[in-house]
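One chain of protein is taken out of this complex; the other chains stay put.
Let's turn to subunit A:
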Amino acid sequence: MSRLLTINDLVLEGRSDESWSRIVNGVSLTLDKGEVLGLIGESGAGKSTVGLAAMGFTRDGVRIAGGSVEFDGIDLVNASANTKRNLLGKRIAYVAQSAAASFNPAHRLIDQHTEGPVVHGVMGRGESAEDGIELYRRLRLPNPEEIGFRYPHQVSGGQLQRAMTAMAMSCRPDLIIFDEPTTALDVTTQIEVLAAIRKIVEDFDTAAIYITHDLAVVAQMADRIKVLLKGDEVEEATTREMLDHPQEDYTKSLWAVREFQHAEKPLAPKGAVPVISVRNVTAGYGKIDVLQDVSFDIHEARTVAVVGESGSGKSTTARCITGLLPPRQGQILLDGEALPPDYRKRSKMQLRQVQMIYQMADTALNPRKTIAQIIGRPVQFYLGLRGKEKRRRVNELLEHIELDPAQFAGRLPGELSGGQKQRVGIARALAAEPKFIICDEVTSALDQLVAEGILRLLARLQDELQLSYMFITHDLATVRSIADEVVVMKDGVVVEQGPKTEMFTPPHHAYTDLLLSSVPEMDPDWLDKLLAERGVDNIGDAAVDKM
């Protein structure tokens, strides 16, 4: 095998205010032709920055401060802009995390596909368009002849991600950087994209750097894995070795994350009045029904996980319960009494009992208010506490969520980490002293270790305060660790519901089975086995069904 890429002792610096600080401390890696290297780490590990630096590219506010990047004998650190432009897209291509944001909304897919080959003089427009259609076919996109003539907003996320992979392939590059290409996708869609990427990389013998935070995913894709932590190398080994015998403590801790398990609670006694009862709810926006006849109960001190792909109606159900979206039909009962459908008609007491924690703690907290003000607002609004009493209660809540009041009360959200912000979100929900909290994908924007901390906190609060949770998630590992009961939704309909243990033991509803089997496992052969089991063609068909 011949060497394609050599990165030696690469140091990258990022600008904060007026000074430069290190964000990557001397990372080295090598890549042979046709080889796939997995780059793994939490957010802030510097993996995307390293991935871009491998293309000789840095984002604004980042600079290469030391080390070398050599691609096929070309020194990318010192190369002129022109030299790099001749390589980018042509010999080194990039697949971004969010295809929806990385396709230009103003142009058709095929025009964006052919742009690279035409600009680089690899192929003419017509030839490249034909080649694009062929690539779409290989990547099992539905209607390959016609899909290229759509605009990005007319194509689903999983399809766009495959179209972007096709675009990266358009000049037949020697190296592709995949930057978290499946992170934003549902598990079922993720499989299609993973299978497509792996197939095409093998078909054309392309080398790749696959960047992700998901170990199970990288195990399917990479020949070798390199672990990064806060800009430092932790260790590197072949995939099997890394999975079987991780050497460093940090790597082992990554492996162990999914082991948290909230003790299972006994079933609610027969005849007990549920805290929240969703009864035959049908709701939607405009003329379209998003939910159809949805019913389930949530009992005291229990957690009901609502799972399903994006668009299945999970969040719409939450909007109905909170009264933001009055249902067309059906009722929401709180302690057996019907709640007014519109939150404006609900009493303060009723509003207080139903609280929410949001997915993006970043956007859910007012950036101009201090933590004490954010938590103090519901304390004053719902409980009428003021002055010293309010301050005491806020401090108590901060202690509940394991943040030191002396240190955090006066800070702004911008001065907190992602996990700490989510804790503040939890404290704000607790401030109303509710019975019931809706957790909308509360851990999906967090790294695994941090997410686990949040789950532990929620479990502890449930045990102490007898809270009921509705846990909206698409992550089945989270369901396994925290849920008592599971509600599976698809296209606005509940397809299966029951206690967790029952749901995770066969026989399942066909859709539950698809969801469960689509969660990547920490076994390098998992994807092969699964594809063999399903028959590769089924994946293509599933994609066509989604049209």
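By our rule, a contact is a pair of C-beta atoms (placed from the backbone, for glycine too) under 8 Å apart; a residue touches a chain by one contact, two chains touch by 3 or more; residues count from 1.
The working rule: contacts and distances are computed from a predicted model.
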* Leaving aside the chains on screen, match the unshown one to its UniProt name from "Ech hydrogenase subunit EchB", "LytTR family transcriptional regulator", "Peptide/nickel transport system permease protein" or "Formate dehydrogenase (Quinone-dependent) iron-sulfur subunit". => "Peptide/nickel transport system permease protein"
* To do: Check the options A:N104, A:N280, A:S347 or A:Q466 and report the residue that touches the missing chain.
  => A:N104
* Structure fact -> From A:S16, A:Q154 or A:Q466, the answer for touching the chain not displayed is A:Q154
* Asked: For the chain left off this view, which of A:I7, A:L76 or A:A96 is in contact with it?
  -> A:A96
* Asked: If you put the missing chain back, which residues of subunit A would it touch?
  -> 52, 55, 57, 59-60, 84-90, 93-94, 96, 98, 101-107, 115-116, 119-120, 146, 149-151, 153-154, 167
